[in-house]
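Heads up, one of the protein chains got dropped from this complex, but the rest are sitting where they should.
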Amino acid sequence: MWMDHPGWVLFGTWVAALFTLGIATFLYKDNPVYKFCEAVFVGISAGYWFVSYFWQTLLPKLGYPFYAGVKTVFVGPAEWGWLVLLIPGTLGMMMLLRLVPKAGWIARWPLAFIVGYTAGLRLITFLQSNAMTQLQNSVQPVVRYNESGQFLGWESFNILLVTVGTFAGLFYFFFSQEHKGVFGRVARVGTWFLMITFGAAFGYTVMGRMSLLIGRLDFLLADWLHLIR
Amino acid sequence: MAENPTEMKPGLFDRLMRIDRRVIFIFISVALIVPLFFNISQRIQVSPEVQMLNDAMNKVPDGGLVLFAMDYDPPSAPELQPMAVAAFKVALAKKFKMVIIGLWPQGPMQANMAFETATHDPRFKDVKLTYGVDYVNLGFQSGNEAVIQKMGSDIPTTFPRDYAGTPVDQLPLMKGIKNLGNFDFMVNISAGYPGTREWVQFGADRFGLKMVSGSTAVQTTEMSPYVGKQLLGLMGGMRGAAEFEQVSGYPGRAIKFMVGQSVAHVIVIVFIVIGNIAYFATRKRKGA
Amino acid sequence: MLASAAIAQTAPGDSSAIPALTIAQPPPPNPATNVKAEDAPNDGGGSIRVTWAASPDDGAGRKNVASYNILRAVSSPTGAGAFDTVGSATAGNTEFTDGHTEDGIPYIYIVEALSSVPSPGGTPVMVSVRSEPTGVAYSNGQWFHMRRLNALIMVIIVCGAILYFIQQASSGKELFIRKIAGLDAVDEAVGRATEMGRKIFYIPGTQDMDEVQTLAGITILGRVAKVAAEYEASLEVPVSRSLVMVTCREVVKEAYLNAGRPEAYNDSMVYYLTDDQFGYAAGIDGLVMRDKPSTLFFMGAFYAESLILAETGNSIGAIQIAGTAMPAQLPFFVAACDYTLIGEELFAASAYLSKEPKLLGSLKGQDLGKAIILLAILVGIVMTSFGAISMDTSDLDKLGNYNIGQWFEVQ
Partner (left out) sequence: MRREIPTAIAFFVGIICIIQFFIPHRPFGTLVDVFSDWFGIVAAFAIWLGALNLLKVSLERSLSKKKTHDRWYGLVVAASFFLIFIIGMFMSGGDQFQVPGSRFDYLYVNIYTPLSSTMFALLAFFVASASYRAFRARSWEATLLLIAAFFVMLGRAPVGDQLTGFMPEGYRLSEVANWIMTYPQVAGQRAIMIGIALGVASASLRLILGLERSYLGGE
């Protein structure tokens, strides 16, 4: 294949390396090299998504099935299932009417469809997967024993801690109750748990972020400069 | 303002308090670059989640049908690619039948690269796999969690063609596969949305998929509540990858990268300590 | 017409393998028993569930069952038609769902246990043994998913609580709502932009309109834009999705109209950069460094770009107010922004800022929902703890009926 040609491979690696360094200059300060890379990035990525949407959504979900459906009408045996595609097709066209100032308001119809779809679907999925599943995981015996019926103090304490933390954390989220008195104190404990959660989650990810940079350094030093193997 | 009596000549700690962030950047770069030039190795403690993952994978009978969902792209590859490679090696050793898909457009490409790396391991020199019989790559489908939902009822209509455009009914492996219920196991490698959360919600919760996940370090905290019933194991970030490489017996890149990562990590910790010392030192002086 | 135990070769007609089989001593496995077929529950039709008791040689006995084949035939008054393989299951499984049936057609099934037998030729031969056929089964669709009854109850309770308080609030009942620090800072943050003569950037997340956080972010934008219009601050909304761009234009235009300054609105306040996560981050970073906005809002769904955006904003000393329900990104906003709306607070923000009674009522409804959930957890924990006294709790599955948590499991 043409792009396996050593010349093209080398050229590609150099382009990739220069763009890598160009973006990295932003760490020092904003500069013309970064501005150029940023402009290329915005243009290339917008085009990338545009092309992907066209080939991977617009045609396979609308264009091809619509064409195949219309063809059955003329070639037979006629099928009419494709007619339903007229709905999303029309909604999409209505969206494009935004380009016509006087008719722009018609784009609210597809927007309303999307808002209804999102609201309905997410209401269910979040209640199911966030609320119900967390309920399921929370309802556990807080007193723990092993097989021979011996009480396990440490395990019981841990489960109790999670329960108390969940409760206190939820108290923080109460909106219609002033955070004063006992309620306020419990909510305060809730914020402590939230802070521990944030700190732990942050600390946990620091390493992962380093690995991203290792990937780029590995590219520069191994694939581009061949300094390491 | 100069005549303000509390205003003092900035001392060492004051300067440390307002250290230019570019100084930190230099330290991080050096810490990450230098170890890449050396060959150091270290012992890694395996966490229970990764142990569970390894056990769960080994519990799948040899020759079992396993789904690989690769939901990530090149930016997350340093963390996730070693996981994919190690998982494929375990799969090769256990002679799994593999079906590869991706909910991220670049996922299947990453999978191909990982698969190739895995087959190049000298231990699998004699393993001869036939595409279409032993493994297939069904490529990417757009639609996020809706794809999972459709796979729950009918995989051949969800993925009518494979990665290279071959209709699935021409792939012998796909003959017996109707829906997610046919899989003995699933490995998800995930960098965000759609990913492990969606596979748990739609695959494990709704269709009873037995699954494990390898996810970026950032996501791992969000996924850890699912471990147990919904996730049979979880590896998080480069460290999780290195642990898995160690426990599965297939050491790879993750263990090597861990060194630089650890050093940079320690630098961050040292800076936090310095920041706090400076904070308390300046506060004491202001209070006095 | 069916032999209850037939020996078949994988390659029918390959008679040369038969003598090999008689030489290779191992006999075929015992068949699977108690095979039943019934309509798969809780589906839209088109599938039948086949269950069986494992062959005595599956994992035990001779341990030679490798897998099961599931065969199907259409039943008719004159007898069953030909059996075709519709799927397979590896050893250890005792269930298979045939997802390719037509509703209303009578089917019968057979489960075939397969065993691989070494042959002198080297390549192992598959031998199989068939079970008794099942009775006739039909598939059809159900109108209610029984395994989701608990979720329905949950939806009714939560939505009922919210609707009840919306109703209460519209009848004029006073509602107390606690302070949300990040939202009280909106006026100050917008005012500062006016004073300094700098811009306000509002980023409604980086996801599309199928994410409810984006919708929340856009609704908050409506309130912020109104404040910006009143303060005559200059607002810019660079977005990452075309649909979000269209929606934000409607929202901002409406807000300027409501603030009595429709002439100050201009479509160019809301513009699209790119759908791409990091392409967008690169673009925003550049804009922030060059325009040096005094105030940045991040309200919606974010992924890894959260810290790239917030650190850059922090480096120019902007006031930053963030809000997201992405648990993984919250720590970064908390670390790099002045105020952060945590999870639920993001969804409460638009109601809080609008001060409309009906919307505030929905917040009170949320609280009732939370109270009910807390109560359910408490009661559940007490019940299971008493039920499980002195029981082995190393594995919750062993608790059986005492494992009350499973009541909340939704299929």
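A few points about this structure:
In this document, chain identifiers A, B and C correspond to the written order of the chains, with residue numbering beginning at 1 in each.
One rule holds in what follows: a residue touches a chain if its C-beta (ideal position, glycine included) is under 8 Å from a C-beta of that chain, and two chains touch if they have at least 3 such contacts.
Please read these numbers as outputs of a predicted model, since none were measured by experiment.
Within the full complex, the chain left out of the display is in contact with A, B, C. Within the complete assembly, A:39 is the residue of A:39, A:68 or A:222 that touches the hidden chain. Among A:8, A:67 or A:183, only A:8 touches the chain that is left out of the view. Contact with the chain that does not appear here is found for just one residue of C:201, C:272 or C:339, C:272. When the full complex is taken into account, the listed residue touching the unshown chain is C:212, out of C:212, C:235 or C:381.
Where chain B meets the chain that is not shown, the touching residues are 19, 21, 24-25, 28, 32, 42-45, 47-48, 73-77, 105, 109, 112, 140, 142-144, 146, 149-150, 153, 164-165, 221-222, 224-225, 239, 258, 262, 264-269, 271-272, 275-276, 279-280. Annotation for chain A: contacts to the undisplayed chain at residues 1-4, 8, 11-13, 15-17, 19-20, 23-24, 26-27, 35-62, 84, 87-89, 91-93, 95-96, 98-99, 105, 108-124, 126-128, 130-131, 134-135, 137-138, 158, 161-170, 172-173, 190-207, 209-210, 212-213, 215-216, 219. Panel shows chain C; residues 42-45, 141-145, 148, 151-152, 155, 158-159, 162-163, 166, 208-210, 212, 215-216, 218-219, 222, 241-243, 245-247, 250-251, 253-255, 257, 268, 271-279, 281-282, 290, 304, 307-308, 310-311, 314, 325, 327, 330, 332, 334-336, 342-348, 350-351, 358-359, 362-363, 365-366, 369-370, 373 of it touch the chain omitted from the view.
We adopt the following convention: only the chains that are shown with their structure count from here on.
Under the stated contact rule, the graph of chain-to-chain touches is complete, every pair of chains being in contact.
With every chain reduced to the mean of its CA atoms, the largest distance from chain C is reached by B.
No other pair of chains has as many C-beta pairs in contact as A-C.
Chain A and chain C have Cα centroids lying 13 Å from one another.
Averaging C-alpha coordinates per chain places the centre of chain A 15 Å away from that of chain B. Within chain A, the positions touching two or more other chains are listed as 128, 133, 137, 197, 201, 205. Multi-chain contact residues, meaning those touching two or more other chains, occur in chain B at positions 75, 205, 218, 221. Those residues of chain A that touch chain B in the shared complex are 27-28, 52, 56-57, 125, 128-129, 133-134, 137, 197, 200-201, 204-215, 217-218, 221, 227-228. Listing the residues of chain B that touch chain A in their complex gives 22, 25, 28, 32-33, 36-37, 75-79, 105, 140, 142, 145, 197, 200-201, 205, 216-218, 220-221, 225-226, 228, 230, 236-239, 257, 260-262, 264-265, 268. Contacts from chain C toward chain B in the complex involve residues 43-44, 66, 85, 87-92, 96-100, 207, 278, 303-304, 315, 327-328, 410-411.
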